[in-house]
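For this view, one protein chain was removed and the others were kept in their places.
On to chain A.
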Amino acid sequence: MLELPALGWQSIVIFVVFALSLLIATYCTYAERVIAAFLQDRVGPDRAGPYGLLQPLADAVKMFTKEEFFPGGANKVLFVVGPCLAMITALMSSAVIPFGNTMSFGNNAFFLQGIEVNIGMLWIFGVVSLGVYGVMIGGWASNNKFSLLGAIRAASQNISYELAMGMSLIAVLMISGTLSLREITLQQSVAGEWQMWNIVKQPIGFLIFLVCAFAETNRTPFDLPECETELVGGYHTEYSSMKLGLYLFSEYVNIFVVSAVMSVLYFGGFNFPFQYELRDWFINSQSWELNSAQNLITLLGTVGLFLKIFAFIFFFMWIRWTLPRFRYDQLMRLGWTILIPLAVFNIVLTGALILFGVI
């Protein structure tokens, strides 16, 4: 099925997605600092370049030139494997996200997507749950009590919240009937009804997913794995130089990916309001060809998807600088006694609504 032009197109898309996730993660570090500063009535980094835009570059130079440190008694192989694994899994999960609709050139149509598989959601879940190995291995290999505690916390937290997350997704699957992220996105554009984004049908599910997304990416208020005040630095206490950089970086890549997943699942992905009207207007009033009008809509949709993603990233940072950290027992209680029953209730509710033909 895959011909050479398709393969070439696909490799281009994969490369662009790879580069984009790295670029966005880089500028997330800058955005985090600026947003934190603004929320605290400061101005943030503004010395390196205009508006401090070269700050990530300066940070990278700092990270690379720092001493590479191996703690005594650490397992050297696993100590290096940990951050690599965290980074690889973070980057892998963006492969199945549909970043845009179809681009048509002549008779060839291409997807703006790394790989189109019919198990996209399972892929993301599998890869994301692998991500905890990076944290776990790194924390264990450091030969440090604090690191180990952070790693254990990360593992138990991820497992607990993955349950609720998976169950909140089941409700989405019940509506869509498919695991392919592309299919789910396309279903949210049926007949141009942008109001039929899944958020309208699944408000409770989205809330659960959002909370779990915070826990999965180890962000405040669920950042217990690193928890500076209790565990020094958590699982990356012993890390320095670019190995630490990879850990911090993988966190931002994860935020980017999880924001993309939320946009796709609940906020219509690359669909935007009045897209069909706009396309028809270009075809009828401006006498464009179908292909070029469709390509334009696709590109606009991609821009729209990225706007949604950036909004979510901003929300992640906004929350981080607003809420204090949960206590560990509170975290577990929230996960097991509130979110999971709520998710089950949501499944039942969705089933009933489908049965009675409401959604």
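Throughout what follows, a contact is a pair of C-beta atoms (placed from the backbone, for glycine too) under 8 Å apart; a residue touches a chain by one contact, two chains touch by 3 or more; residues count from 1.
The rule is simple: contacts and distances are computed from a predicted model.
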{"item": "Complex member absent from the view - protein name from UniProt, among \"NADH-quinone oxidoreductase subunit I\", \"ECF subfamily RNA polymerase sigma-24 subunit\", \"ABC transporter substrate-binding protein\" or \"Branched-chain amino acid transport system permease protein\"", "value": "\"NADH-quinone oxidoreductase subunit I\""}
{"item": "Per the touch definition above, residue among A:18, A:70, A:276 or A:321 touching the missing chain", "value": "A:321"}
{"item": "Absent chain, residues of chain A that touch it", "value": "35, 38-43, 46, 318-319, 321-323"}
